[in-house]
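Left out: one protein chain. Kept in place: all the others.
And now, subunit A:
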Amino acid sequence: MQAAFDRRRINGPEESFSPTFTNEPQESILENVHRTRKDRNISDIRPIFLQPGLISQANGSAYIETQRTKIACSVYGPRQSKNTTYNEKGKLNVEVKFAPFSCERRRTPLRDAEDRSIATAIQQALISSVRLEQFPKSTIDIFLIIIEADGVEGCIASGSTAASTALADAGIDMYGLVTSCTAAVVGADIWIDPTQEESNIANGIFILSCMPALGIVTNVWQSGRMTPSQVLACIDVCDSRCTDIHSIVAQSLLVNARSKT
């Protein structure tokens, strides 16, 4: 009898079963009680404040604030890559850090694993929009610091919008500006731009990053449980919201550029 596949390691059970989603009592409550959203319509986003050019020593920077999510982003580069391999295209390096006071519980800046997943999502959202072939052998560093967080998905969306604004402020060639919008499936409704409490009661959460100027989607992130038709409905609503956010980003960049000349 083969006791274990590998004696040097701790093995898991030999038989595995895929997870089944049982009908939790919570869900029946959701179906029966029609949750209403306080203080906003279900298809309204929170008001956004976006200011480029706040950090003077960086090549480009942006600060975004949407009610309780506050993120500062700075862009350095293009600078020489530390790697010894030759790259014809440039690299995009995104680093995210949570401030220790940003969430309800104190976060240790050194051993945090969640910021890596946010950084990966933001990098995937931005990488198709930057003309990396213009910067061979160079790296563009994007540093985001989350000063106050109201939901991880909200941080990803606001962070990618702020990073794209900072890249434009830094004068880095891009195909277009990237904006992101989140949606949560709560019962039978789709709530746009959920806060932390709203995403806790949601069945599934969805983030869409796109370039409204070109009509290209750069990244899609979905977690939780949704039917395919709900996903398609989320994509439609988020797409129109991203166009609204794009006009806010465009406005702030134009105002900033005019004040500099």
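Some observations on this one:
As a working rule, contacts are C-beta pairs under 8 Å (C-beta built on N, C-alpha and C of every residue); 3 or more make two chains touch, one makes a residue touch a chain; residues count from 1.
Assume contacts and distances are computed from a predicted model.
Candidate names were "Dolichyl-phosphate-mannose--protein mannosyltransferase", "ATP synthase subunit b, chloroplastic", "Exosome complex component CSL4 C-terminal domain-containing protein" or "rRNA adenine N(6)-methyltransferase", and the UniProt protein name of the unshown chain is "Exosome complex component CSL4 C-terminal domain-containing protein". In the complete complex, the residue from A:65, A:150 or A:169 that touches the missing chain is A:169. Of the candidate positions A:135, A:191 or A:206, contact with the hidden chain is made by A:135. For the chain missing from the display, the contacting residue among A:42, A:211 or A:237 is A:211, taking the whole complex into account. Interface note: of A:146, A:177 or A:245, the residue touching the hidden chain in the full complex is A:177. With the whole complex as reference, residues 57, 59, 76-81, 83-86, 131, 135-138, 168-177, 211, 213-214, 250, 253-254, 257-258, 261 of subunit A touch the missing chain.
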